[in-house]
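Here's the structure, in C-alpha cells; my notes come after.
A single protein chain has been omitted; all remaining protein chains appear in their positions.
And now, chain A:
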Amino acid sequence: MSDRTGAWFEDVTRHETAASATAIRSGSHAEPAPWPELAVESGAASDEDDYYDWLHDATVVATADAAQELERADDRQLVHAVRAMDDCRRTANELAERLAEWAGTVDDDPGTGVAYARRIVADETAIEDETITSLAERVVDLEDEALALEERLDRVAPTVAPNLVALADPILAARLISLAGSLEALAKQPSGTIQVLGAEDALFAHLRGHAPSPKHGVIYTHEAVRGTAPANRGSAARAVAGKLAIAARVDHYAGDRRPELERELAARIETIQARDGATESTEAGTDD
C-alpha cells in the first residue's frame, strides 16, 4: 500500500496495547493530521471515544516504559561520570605533587597541591620556566574537568536515584552505584555490604585474619557517620547503610520519592549521637 498516513495506529489493532505503545514510541511524522477522525473512518476505532480510550492506554504504557528505560540508561552515565571525576582528580593531585617538587627548585615561595598550580597559572610572573607553567596549566585543566563532572553528577544523580541522593549527596550516591556496578546491583545488596562498599581492601585483610572487620566504606564520607563520635560510628554507619539500602530499592523498583526515609534516618542518628554525650566529636581521623 502506498497511501500510508503516518498515523501511530496504522500497523496495530485496537486491543494490542503493548504493540500500540511501541508504535507511539518509535513512530514519527512531519505533520499532524486529524488522527481521531482518520482512525474512525478507517475502522481502526469504533468512534472517537473508543479512539481516545485506546490512545490513553497506549500513551500511558509507552511513556511509563520509555521513562523507565531512559532512567536505567542514566545510571550508566552516572557511573562513567563519577569514575572519570575520580580519575581526573587523582591525576590532578599526582601531577600537582610532581609540579610542586619541580617548581620548588625555582620558586622562592613554593606551595603545594592544586591550589599552588592555580597560583602559578594566575600569576604569570611567578615562574619563568614555560615548561613548568605549562604543566601547571594541565593540572588546573584536570581539576576544572573534575569540577565540571561533579556539576553534571549533581544534575543527573537526582533523576536517577532521588531517594539515595536525598539521604546521601549526589556524589556519594553516584559512588555507591559505581562501586556496586549499577543501580540495580546496588538495590540487590544487603545493607551490610553497602556499609563496607569501597572498603574491599580492609575487608579482605579481615577475612585473611589479620585485621579488624571494617566498620564502613565510602559511606564514611556521610556527615551522619563522620559527625558521630568514633565509639558510636559503627552504629551510625549501620543506620545509614540500612536506609541507603531501602532508598536504592525504592529508586530502582518504585521510583517515587519517600521523604519519610530522611526523617527516620535523622531521628535514628540523633538517638545514636545522644549517646556520644560529653565525648562529642566531629573530629575525623581518630577512627580505626
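Assume contacts are C-beta pairs under 8 Å (C-beta built on N, C-alpha and C of every residue); 3 or more make two chains touch, one makes a residue touch a chain; residues count from 1.
Here is the rule we go by: contacts and distances are computed from a predicted model.
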Item checked: Chain not displayed: protein name in its UniProt record ("Fibrillarin-like rRNA/tRNA 2'-O-methyltransferase", "Aspartate carbamoyltransferase", "2-oxoglutarate synthase subunit KorA" or "Dehydrogenase") -> "Fibrillarin-like rRNA/tRNA 2'-O-methyltransferase"
Check: Which listed residue (A:Q68, A:T112 or A:S213) would be found touching the missing chain in the intact complex?
Finding: A:Q68
Next item on the list: Identify the residue among A:G111, A:P162, A:G198 or A:G217 that touches the chain left out of the display.
Entry: A:P162
Notebook entry, point to check: In the full complex, which of A:V12, A:L55, A:L176 or A:V225 touches the chain missing from this view?
Noted result: A:L55
Check: Can you name the residues of chain A that touch the chain not displayed here?
Finding: 6-8, 24-25, 27-36, 52-53, 55-56, 59-60, 62-64, 66-68, 70-71, 74, 158-159, 162, 255-256
